[in-house]
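As you look at this complex, bear in mind that one protein chain is not there, while each of the others sits in place.
As written, the chain order gives the labels A and B, with residue 1 at the start of each chain.
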Amino acid sequence: MIEFQNVSFSYDGTAPVVENLSFSISKGESVGLIGANGAGKSTIMKLLLGLLSGQGQIWVAGLEMNKQNLPKIRQTVGFVLQDSDNQMFMPTVYEDMIFGPRNYGLTKEQAEQRVDDVLNRLGLTELKHRYNHKISGGEKRMAAIATILAMEPEVILMDEPSTALDPVNRRTVINTINTLPQTKLIASHDLDMILDTCGRVILLSHGKIVADGSAESILRDRVLLEANRMELPFCLQGRHK
Amino acid sequence: MDKLSHAQSELREMDALAAECSPIHALHPLCKLLVTVFYIAVTVSFPKYNFSGLVMMVLYPVIAFQVSGIPVGLCFYKLRLVLPLVCAVGLANPFLDHTPLLQLGTITVTGGVVSMVTLMLKGVFSLMASFLLIATTSIDAICAALRKLHVPGILTTLLLLTYRYIGVMLEEVTVMTEAYSLRAPGQKGIHISAWGSFLGQLLMRSMDRAEELYSSMVLRGFNGNFFYADISPFCLNDLLYTAVCAAAFLCARIFDIPGLLGSFFVG
Partner (left out) sequence: MHMADALLAPAVAATMYAASAVTVGASVKTLRKDETTAKLPTMAVTSALVFAGQMINYTIPGTGSSGHLCGGMMLSALLGPQAGFLSMVVILTIQALFFADGGLLALGANCWNMAFYGCFVGYYLLWRPLIRSKLFSSLGEKAAGRIRIILASVLGCVITLQLGAFSVVLETSLSGVTELPFRAFVGIMQPIHLAIGLVEGLITSAVLLFIYETRPELLMDVNKADTQLSGKLSLKTTLAILAVTAVIVGGGLSLFASANPDGLEWSMFGNAESGYSENMGLDEESFGISSGAADTAAAIQERTAFLPDYGFADSDMAAGTSVSGLVGSAIVAGAAAAICMAGGFFRKKKVAAKA
């Protein structure tokens, strides 16, 4: 579904942010992207969305990343931003949700149908006509996910989906993520959430892949994590008396 | 920084009022917008000595406030911004215009006093009318009405986007001023040494935010089009309301109804 081949990227004149990256993610996989601040997580996401372009080849859903394919790729990939305020710019949740589908050519009725479907599935029907500036942080995050789902993407990228949420809202988001059948790539420092949502983990350090394997094995490897400015997920730290 | 929290609560308040239900709320936004603008135009068009005629105009806001259930008190709080300039201009009139207009016992009412009072009334009335508009109409409905009036789409979209982010920005500014004042006790405002960096930092963060916002648009296929929810069509009620209001305002403007009433009683 996603393939990176020898991808490098640097802001002009500076040291590369990601260097010679190669990995592939198959359909339906749920992959956690972890690493210290500045390890290159966001850059990978932006490369995958065509917001940045570097050297090497990137394939998404069988399409090579280039100018012609970009609109198609962006239709295939949904990106849930870290700050939902930046994602939800229209007055109401409904208007935000039809923004993508309408821009990709759906009629008003088709878009409306999608909105209702997604909201029903997520149990958020009462949010439909609420104002984006008046809903709570937890509702906003769920609405942002709904906005992306309304585009029916095959791949979903999420940047820190669990930050700044209270425990109940965080759990709701985790449960929602687990019900999504799409291919998922989740960048986060919340390793407990990664453990709960991802089968596979890619650990980055200084723009390179340090480890790539099952979440169980990597997230239990205290030595590996600590060597890369991470620590064990809290649920595995076993703080007994 | 009281102003920031005031602004936030004022915005919340207006949002809450606009979300209520009443016959006035249910009217088409375009009809409310037109009636309001027409009302204000008629109100300010009264000649400066025509006090009695102007008084007639109080009826529209009073009735509309009652029908819509909007508390009148709230709007007087907003007078604090408009009234100073109006007063500054109006207060000079009694000193400069000594034309005697009316003899009340031993007191002579001069033209200056009358024109001062009518000026202030005009200020109060126009404020009441515009407050009523926004208290019964949401900003997106107003923008829909503006689009119907062929206001450029860029402007209405910008209005909605800006309104959307005002809350976010007020929050950011509040957080930063709080952080500032916690480390600078006793200072009333921002010290000159931080004049540039304070807003500058916020500005640069906003630029990053704008960039993210733009990618969020582009990633969802943005090519210059925005799609809004439909508003209900202009129906008979709206037409009737507009016509009745317009006719009433014109009558009040042409005939000095309070004067006629008065002369009927005084003889």
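We adopt the following convention: contacts are C-beta pairs under 8 Å (C-beta built on N, C-alpha and C of every residue); 3 or more make two chains touch, one makes a residue touch a chain.
The structure displayed is predicted, hence computed values, not measured ones.
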Partner chains on view for the chain not depicted: B
Touching residue (missing chain; options B:23, B:152 or B:262): B:152
Per the touch definition above, residue among B:101, B:166, B:229 or B:257 touching the missing chain: B:166
Given B:30, B:64 or B:133, the one touching the chain that is not displayed: B:133
Those residues of chain B which, in the complete complex, touch the missing chain: 1, 3-4, 7, 10-11, 14, 36-37, 40-41, 43-45, 48, 75, 78-79, 81-93, 95-97, 112, 115, 119-120, 122-123, 126-127, 129-131, 133-134, 139, 142, 152, 154-155, 157-159, 161-166, 168-170, 172-173, 177, 187-192, 195-204, 206-207, 209-211, 213-214, 217, 222-224
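We take it that only the chains that are shown with their structure count from here on.
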Computed distance of Cα centres, chain B from chain A, in Å: 43
Chain A to chain B touching residues, read off their complex: 49, 51, 71, 74-75, 77-79, 81, 83, 85-87, 89-92, 94-95, 98-100, 102-104, 108, 111, 129, 131-134, 147, 151
Touching residues (chain side chain B, partner chain A) in the complex: 15, 139-140, 160-161, 163-165, 167-168, 209, 212-213, 215-223, 225-229
